[in-house]
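Following this message is one structure expressed as structure tokens.
Only one protein chain is missing from this complex, and each of the others stays in its spot.
Then we have chain A:
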Amino acid sequence: MKLHEYQAKTVFADAGIPTPDSQLASDVDGVVSAAEEIGYPVAVKAQVQVGGRGKAGGIKLVEDADEARDAADSILGMDLKGYHVDRVLVEEAVDFVNELYVGITMDRGEGKPVAMVSTKGGVNIEEVAEEDPDAIAREHIDPSFGMHPYQARKAVYDAGVDQSVARDVSSVLTTLYQLWDDKDGADAEINPLMVTADDEVIAADAVMNIDEDALFRQPELAEMEEEAAGGDDLEQKADEYGFDYVRLDGNTGIIGNGAGLVMTTLDLVDHYGGEPANFLDVGGGAKAARIANALDMVFSDDNVDSVVFNIFGGITRGDEVARGINEALEQFDEIPKPVVVRLAGTNWEEGMEILNEDLVTVEQTLEDAVQRAVEYAGEVNDQ
């Protein structure tokens, strides 16, 4: 779960990391009054979960009330890379002489956290990592002990941070690790961490991703989740149903059990010349009602022209799957989109006896089922 910038800034500020003065606003008058209160110049920043907001026109620096009004007018309500902007953060503009980067993430190869510091802040750090990897100092941390203070200092000095601010940057890094650890962070980063002419450091941006599997023990962050929830209507509907769902651009809908097998089904749709419309994993042990919900999900995507339903039962049972498919399809006078079903594994024979074959096309193998669904999707396109 990714926090919005304003949420992450609040979390960082509460922990003692210096952040610019800021206020959230959702209408033009709110933006102007916030700007007056903070004092010009201020930055007006769209609160949406996409990278490259500045380049896309989602961040504007303003000097007076007229400019603030114009900026609010253009940003509020805009469509930023597919996301509707309904709130902006009005923030004190910081006069800086330097931009640094500090971050904490899990190094999955090492299986331990890593702290990172660079003097090349303010730009896409992944590009820095690729083009000039030595520009990022890295320090791995023993997760059962935590970060030793010397490790923060070492990373800061290794990165070549100026001595006049090294102590403050180390302190920010130590706090950031503590936050990451306490809040079950996946990533926590400040880019840029600005350095002012008076040698003060201030977090001009804030990124915090929380491990979704740990939200059960982070009730305060779980409350922020509703506001942080991104995605389109279908992805929100999938959240309600509790499906792992990703929407894609094609027209062949895909439902299956188990992430690897569903990914494989997507790949096969592509392999046989079709285009996958989505990834939908019903998970293990799905009962009939859940199966019916999955079909409802995929049917409600207007882009979908056919559906391939591929189940290899381990803990999922073929008879439950068949009941769910019948239940979902028997409510229609006419089946809205052709459904191809392939059942294998636990109780598949029982499933085949239950399945109403008047409503679906049955195939015996994964490859045949995918080819048939792609064919159906193609026929609709040709019409």
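Annotations for the structure displayed:
In this section, contacts are C-beta pairs under 8 Å (C-beta built on N, C-alpha and C of every residue); 3 or more make two chains touch, one makes a residue touch a chain; residues count from 1.
What we mean here is this: contacts and distances are computed from a predicted model.
Protein name for the hidden chain, per its UniProt entry and selected from "Succinate--CoA ligase [ADP-forming] subunit alpha", "Tetrahydromethanopterin S-methyltransferase subunit E", "Probable branched-chain amino acid transport ATP-binding protein LivG" or "Homoserine dehydrogenase": "Succinate--CoA ligase [ADP-forming] subunit alpha". From the set A:Gly103, A:Pro192, A:Gly313 or A:Pro338, the residue in touch with the chain omitted from the display is A:Gly313, counting the whole complex. Only one of A:Val123, A:Ala259, A:Ala289 or A:Val380 touches the absent chain when the whole complex is considered: A:Ala259. When you scan A:Asp162, A:Asp181 or A:Glu225 for touch with the missing chain, the hit is A:Asp181. Checked against the hidden chain, the listed residues A:Gly16, A:Gly57, A:Gly77 or A:Pro143 yield one contact partner: A:Pro143.
Of the listed residues A:Pro20, A:Pro113 or A:Gly253, the one in contact with the hidden chain in the full complex is A:Pro113.
Touching the omitted chain from chain A are residues 51, 106, 108-109, 111-113, 126-127, 129-130, 142-144, 181, 184, 186, 211, 213-214, 216-217, 244, 246, 248, 256-264, 266-271, 276, 279, 281, 284, 312-315, 344-346, 365-367.
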